[in-house]
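This report refers to the structure that appears directly beneath it.
One protein chain is absent from this view; the other protein chains keep their places.
Order as written gives the chain letters A, B and C; numbering starts at 1 within each chain.
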Amino acid sequence: MTASNGESRDSVVVRIPRKAEWVAVARLAVAAVAIRLHFSYEEIEDLKLAVAEACTHAIRTETGETITVECEPFEDSLRVRIGTDDAEHEHDHADDIGLFLIRSLMDDVTYGRSGEILMTKRITT
Amino acid sequence: MTASNGESRDSVVVRIPRKAEWVAVARLAVAAVAIRLHFSYEEIEDLKLAVAEACTHAIRTETGETITVECEPFEDSLRVRIGTDDAEHEHDHADDIGLFLIRSLMDDVTYGRSGEILMTKRITT
Amino acid sequence: MDITINVREERKGLSVVELAGEIDVYTSPKVKDAVGALIDKGVYNLVIDLERVKYIDSTGLGVLIGGLKRVREHGGAVSLVCTNPQIKKIFDITGLVKIFGMYDSIPAAVKALA
Partner (left out) sequence: MDITINVREERKGLSVVELAGEIDVYTSPKVKDAVGALIDKGVYNLVIDLERVKYIDSTGLGVLIGGLKRVREHGGAVSLVCTNPQIKKIFDITGLVKIFGMYDSIPAAVKALA
């Protein structure tokens, strides 16, 4: 399902209120995970943008109180799962610039049944 | 119990593996929350250090797989609760430099029954 | 994590909007308000200086596109000043580089609106 090889090591989870003011916290936390995994500067910027776009999408088109961002590091990649605490409604993944950017910047993107976005970025060394 | 006034607004939660390599992620995530709350540069550095010391304490003297850092913003302060997912053992809050630094840098510190550390930093404007 | 906005009138009907910081879902409404206020005052030629912008996402792009649409209705235009490769990349990927004029300096961007 993803382009990653190897077992996942540890996961880092960040939960923020589903509000614009907290998106920067999710973005920076994922950047910190990516720094630890030795992603390049440009890859980290790509990840930050993709995470922000997924959070913005959750704020604009999903419902629920919180957004959960789960970072699963693999040997050669980072998988990020972004979803809300409310899976009980219709999900709109109609295309907009945000989703287009996610697909452009990440190596693998899937939309989960419950409205979540699962995306993987490979580490190019 | 704490020195804070006002209702808590939103909480931000970060969960990391109880391993040294992930402490920096918790530290940076709390710093990002503190930036949003307009803490001063020096206060943010104090908070980062206190969070790192609490995580280091959890790594050295507690058990469990993960460390959870919960940030609860109030009007005039930030309360941070740091604990592990294992509350089933004896807790050692014997004094060391780390706990001493936490008490020096934060405005209010309490040790929870299940080994967690609850600490509050006020925003001085 | 926040945005600073400075507006400077270059000449009648042409202003330079200098943005500094991060343009995201939280801060872009402030940019939208600042650009909207200028257009409401009849300023239809805008240079938007992104040199000190460290981060922009689709909400920021949306604000710029919205501004461009509004000024075009009055025969105006928007020129961007941007040399940061990470930010240029986002305009490249989305194809917006073809819709906005993008320049390396404020004088070049102003000249393009002459």
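Criterion: a contact is a pair of C-beta atoms (placed from the backbone, for glycine too) under 8 Å apart; a residue touches a chain by one contact, two chains touch by 3 or more.
Because the structure is a prediction, the values reported are computed rather than measured.
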item	value
Touched by the hidden chain, restricted to displayed chains	A, B
Of B:Asp10, B:Glu45, B:Asp76 or B:Asp108, the residue in touch with the unshown chain	B:Glu45
Sites on chain A contacted by the missing partner chain, in the whole complex	32, 35-36
Absent chain, residues of chain B that touch it	20-21, 23-24, 27-28, 42, 45, 48-49, 52-53, 55-56, 59, 96-98, 100-101, 104-105
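By definition in this document, only the chains that are shown with their structure count from here on.
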item	value
Distance from chain B to chain A - Cα centre to Cα centre, in angstrom	25
Chain centre separation in whole Å, for chain C relative to chain A (CA means)	27
Chain centre separation in whole Å, for chain C relative to chain B (CA means)	40
Residues of chain C whose C-beta touches two or more other chains	1
Residues within chain A bordering two or more other chains	21, 24, 28
